[in-house]
Structure formats: structure tokens, C-alpha cells
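Only a single protein chain was left out; the remaining protein chains are all shown in position.
Moving on, here comes subunit A:
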Amino acid sequence: MTTDRSVTVNGDPVPLPDDPRVSLLDLLREYAGLPGTKKGCDQGACGACTVLVDGRTGGDRERILSCLTLAVQYEGRSVTTVEGLADGDLHPLQEAFIDHDGFQCGYCTPGQLCSAVGMAAEARRGVPSHVTADVTRSEVELTTAEIRERMSGNLCRCGAHHGIVAAIATTYAGAGR
């Protein structure tokens, strides 16, 4: 059922299954024993499956929707999930989510966390959004409006939006200025 090829997930090799239809999301949840990454729609509309992958330029990790990604596309590459987000005990953003009540049911939370880490890196790199006033700047300040705009691909039905935005703003305050 598996091959000798693999994807590196949170530092550990995960063998690729021999079925090329397996999405990166299902590789994590059903094959790697890492169900922290969530399946909310399986069609790229909710963001619950967001994970971080190594950047092609070797720089920041980038956020992607693992449900719209075939596992085989990431052969030999590196993926970080919510289970691997923290260096030590908790990532500062995870602590901030607890402090700011950035979740209720917890189902969208792993996607919000991974998405926010990738989003903050995008702002540091100066990637503009729909609400960025000055697209010529090399870095983008993460105002509330920027965070709301850039996190809109991550749905939350419980309505924890304020806690999520506050947690992100606190964690990345001053970043990208």
C-alpha cells in the first residue's frame, strides 16, 4: 500500500501510498496518524486543512490548502502541521489563541493557526492584499483590516473571529513594519 518515496512531515518521513489519488490532507489524517489538520469541505473553500510547506525559494514556510494538493506533489518536500507548529511547548500563536479565546469548537483552529503563520510571513515579504493601501512597500503592517482580509479564507462558524484576529495581532504586533 505504500511506496519507498516519502514526504517529510514535521521532520519525520511519511511514506507515500501507492494510490496517487490521495490528497496531502488524507495522507496526514489517514496515513500519517496526524488528524490535527482538519477536513471541513475537501474542496478548498473553508481553510480548515491549511498546512505550511517549505518555500520554493528556501525562505519562509508557505500556507497551502492540503485538500487541494495531491500528496505525491510533495514527495521529498517538507510539510508542517499544527502538531509540529511549536518548537518547544507551545508556539506563541497557540498561546495567544488560548489567551484571546480564539476558538470555540476547535475544528477550524489548526487551519487558522497554520494560515496565520504563513500569512504573517507573506506580510513580512511585502505581499499586498486587497486592502493594502501602498503596494510598493517592502513590508506590510498587519493592521486589523489586513488580518481580517488575509485570514478570510479560513472560515469559523462558531464566531470566534475577534479572538482569532486579536491573537494574531498580539503575536505579530510590530512585525512587518
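Basically, a residue touches a chain if its C-beta (ideal position, glycine included) is under 8 Å from a C-beta of that chain, and two chains touch if they have at least 3 such contacts; residues count from 1.
By definition in this document, contacts and distances are computed from a predicted model.
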Review point. Just by its UniProt name, which of "Cation:proton antiporter", "Spermidine/putrescine transport system permease protein PotC", "Xanthine dehydrogenase molybdenum binding subunit apoprotein" or "Phenylalanine--tRNA ligase beta subunit" is the chain not shown in this complex?
Key: "Xanthine dehydrogenase molybdenum binding subunit apoprotein"
Study note, to complete from the structure: Missing-chain contact, candidates A:A48, A:V117 or A:V140, resolves to A:A48
Exercise for review: With the missing chain put back, which residues of subunit A would touch it? List them for me.
Suggested key: 17, 19, 21-22, 26, 29-30, 33-46, 48, 81-83, 85-86, 90, 94, 97-99, 101, 103-110, 113, 147-149, 151-165
